[in-house]
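Got a structure for you, questions after.
A single protein chain has been omitted; all remaining protein chains appear in their positions.
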Amino acid sequence: MSIYEKASGIPALKLIEAAPITGRSPAAIAWSHLKSDRTAWISSFFIFIFLFIGVIAPIFPRILHTTPDAFHPETLDAELGAMPIGSFGGISTQHWFGVEPRTGRDIFLRFVFGARTSLSIALIATVIATVIGVSIGLISGFFGGKVDQVLSRLMEIILAFPSILFALAITPVLESVLTRAGLPDGNGVRIPVMIFVISTFGWPYIARIVRGQVISLREREFIEAARALGASRWHLVFREILPNLWAPILVTVALNIPTFITTEAALTFLGAGVIEPTSDWGAMLLASVPFYRVDPMYTFIPGFALFILVLAFNLLGDSVRDALDPKSSR
Amino acid sequence: MSLRNKFLASVGALALGATAMSMAPTAQAATPASWSGPAPAVKGAVTGGTLTILNQGDFEHIDPARNYVGGTLDFYRFFIRTLTQYRTINGKTELVPDVAADLGTTPDNGKTWTFKLRTNLKYEDGSKITCQDLKYGTMRSFNDEILDGGTTYAEDFLQNETGFKGPYTDPTGDLTSIICSPKGDAITYKLAYAVPYFAYVTTFGSFSPVPKAKDTKQNYDLRPVSSGPYKIESYNRGKNMTLIRNKNWDPKSDPLRWNYPDKIVVKFGYEQNALENMLFSDSGEAKRAMSLDTQMVTNLAEALTYSPLFKDRLYAFDSPYARYLAINMDTVTDINVRKAIQCAVNLETVLLAAGGTNAGMYANSLIPTSLKNAYRNFNVCGRDVHTSPTGQTDAAKALLAKSPTAKKDLILAYRDKGTEPARAAAVQQALIAAGFKVTMMKLPRAGYYTRIGQRDVGVVQPDVIQTSWGFDWAAASGIVPALLDGRTMSPTDSHSNYSRQNEPSMQSLFAKADMITDPVKSDKALGDLEQKIVVDFAGVVPMYIEASTFMTGSKLGGVQVEGGYGTLSPLAAFVRK
Partner (left out) sequence: MLAYLVRRLIGGATVMVLVSIFVFGLFFVLPADPARLACGKSCTPELMAEIRHTLELDIPLPAQYFRFVKGIVSGRTYLAGSEAQLDCAAPCLGYSYQTDELVTNLLKDRAPATLSIAFGASILWLLIGLSSGIVSALRRATWIDKFSQGAALAGASLQIYFVGLVLQFILVDKLGWLSSPGYVSPNDYPMEWAQGMILPWLTLGFLLSAIYARLTRAGMIEVMSEDYIRTARAKGLPSRRVNFKHVMRAAITPIITVFGLDLGQLLGGAVITEYVFNIPGLGKLATEAVSNVDLPVIVGTVLVAAVFIVIANIVVDLVYMILDPKVRLA
């Protein structure tokens, strides 16, 4: 899914389209390439750290003796616009990243719990979009003809939607439907809606690439051979073709994850995401806007973290691609 | 003493909102000096120059029958006169006659009102303002489908047995409940029931004169005929408006208006941040400008940090807005649970989330302290919220223990605007601490009040509703009946009684209060009523009375807080050389 105006990850994605990867590189060669790639190691390390922090988030409240949602009025200056007392947004031994203006909530805790929300939404959406994109791409490419025409047109329509705008607009609509259907209002509805919206606009990018690969594989000898042996269509698709596609799929997914992460943050930033008091990086950035001049640290922390994580994913995606496709040049 | 109070003390010209609002007695023996023009000269005022007003949005309406927005009600007095009006001088606001010559007399305790009229008032074209024009101005406001917006007070209060629907739909019809005296020097209104505060109601635009021959129906909103010190030279909707002097306005006939600048230019379409920055940095045209709709929000902390630098152009005052939680009495039926909510809410974190002590002051009541006859300083949950605003978690838990089977899962509704999400989070935290389970219901800005008022079966009903109320006039009658009177509800719509308060014992008290015509006694009765509903029935949780912070350009003088509307008023403004 392309983020309006700017699509991190997409650049590399477009490069792939220009120079398609052949799915033949043996895994061993690719792995040895990756193993010797320092950038890949460093970026993997950073990604691991973020995921790890997200996973172990629940232990931090015990260490810090507070929760991400707890207010700390004593850390704020009530007479000065309720801004944090102390420099750099109230950074102290108790509050490692300072406190949120006007609430006094601990920014470090909100940051680590925000990582949990943001990353789980993005990762679940990635899985869903990949499953849908790969299946539709396989079907569309393998069966061709009418099926392909219909599915390609569907992708074209989805790609013609101004995605962020549409996602923004459809969120309240879906919410009202789900709420009327008896689901509780709040994040129980909002998180599934976000996952749905992000994956709906994300899968065609994956499907397009898979489709292209399938078309190039379809007429190859080993498929012909299997077909001559009387293999069923489903056997051909899932047993013969799919295993040969794992490389391009892997690259596509690696390059799509940062796009999904930034899309999630952008949607939340524009107000269509999770609601109070649940923490999320996009929501933190949004909440920091009114104070960026008085308390720049508050904007800087989630913004910079998002940058590092997306950068790490982009670098890793490049490395994976290079490893799988020795032809492409860095 | 808070910084803001210190600051206020250091700036003598600043007034704290409606603190000095004085009640006008129903009948006067001698005519007070404040009733006759001209308005006293503003200290240091200079005549000439151009006053610029920079706004984010265009005025919703300037047609007097359609205007219902505080800032515009204040501003359009530059060219609209009404039957009565507020006069603010040196921080003191009082109700005075405007087109009228007195504040009305009533022979029957408020059901019939007769106002003497000033003679020799003129429109911008030199023609005379007549009693018939005043009557016509009210009659046309009945044409709601063409003249939407505005107050509905005229329709609600005036007798209308023939079902008159306004002169556009009913050209031959007449509203017989408005009667002009044969000489045209007095006007009488016959009301459907007693309205003791009627002279406040007549400050609204549906009680202003409109010459029938010049009525352009919905286009009157673009070019109303002026009766005030300025007239409209040009008005491009959404872009700008220029006012120039009206030579036919006589300062001697007007006790409340000034006309220092030669010209007034209003520009629309600025964005909050950009406009705030312009005013804050006092740059370019912002030097001679102010804004009617832009408070200091993002620059507030910085402005206050360096407040001595800005003291001549920073205005902090109480707005008429009370921020409170309405507890839905339809769904939260257990009194102990409602009282527990009242105890649990931590006003300190709520006010901090709103911006700290500059954003307002703690409130125990929906009635601001400035309404001295109505305000009661009672305790909520056994504590004086002004000195101990924090949540009484233990008291709340004890109350909940008394009703072990009552529902403790609450839905908290709030609007997605400004500081409201942060405040809702503060409320949620406090409720959770007391043992409630709270689901957040974030609602879009548009349609918020419609949604929270819905009582339809099948619609998810919030249990606690974050809302606010700004009074239409400075009396308890402008607050308590609208917010707490169960008789105003319909089966599908709570109207503004978001608590759905409908206790039978209260309804008879409301009916009794309706009969009181004396404004002081009415204020007292309604103040008692509100105390009962807050303390005995726990229908609402008052949180704070909001304060406003505005900035103006350094070359402006005479800008003052208008107690009648709770706004920063340009009416007496002048431009320094």
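The letters A and B name the chains in turn, as written, and every chain counts its residues from 1.
Methods note: a residue touches a chain if its C-beta (ideal position, glycine included) is under 8 Å from a C-beta of that chain, and two chains touch if they have at least 3 such contacts.
Not measured: the values here are computed from a predicted model.
**Student:** For the chain that was dropped from the view, give me its touching partners among the shown chains.
**Tutor:** Touched by the chain not displayed, across the whole complex: A, B.
**Student:** Of the residues listed, B:146, B:180, B:222 or B:433, which one is in contact with the missing chain?
**Tutor:** If we include the chain that is not displayed, B:146 is the one touching it.
**Student:** Thinking of the whole complex, not just what is shown, which of A:86, A:144, A:192 or A:296 touches the missing chain?
**Tutor:** A:296
**Student:** Touching the hidden chain in the full complex, which residues of chain B are there? Just list them.
**Tutor:** Contact residues on chain B toward the absent chain are 145-146, 152, 168, 218, 238, 269, 271-274, 277-278, 416, 444-447, 449-450, 453, 493.
**Student:** What chain A residues would touch the chain not displayed?
**Tutor:** 2-12, 14-15, 18-19, 153, 156-157, 159-162, 164-166, 168-170, 172-174, 176-177, 180, 258, 262, 265-266, 269-272, 285, 288-289, 292-293, 296, 299-300, 303-304, 306-307, 310-311, 314-315, 328-329
In the analysis below, only the chains that are shown with their structure count from here on.
**Student:** Could you grab the centroid distance between chain A and chain B? Build each centroid from C-alpha atoms only and quote it in angstrom.
**Tutor:** 47
**Student:** Along chain A, where are the residues that touch chain B in the complex?
**Tutor:** 69-71, 73, 76-83, 101-104, 172, 179, 184-187, 271, 275-277, 287, 290-291, 293-294
**Student:** Chain A touches which residues of chain B in the complex?
**Tutor:** 2-4, 297-302, 304-305, 346, 348-349, 351-359, 411, 416, 419, 421-422, 424-426, 428-429, 439-442, 444, 460
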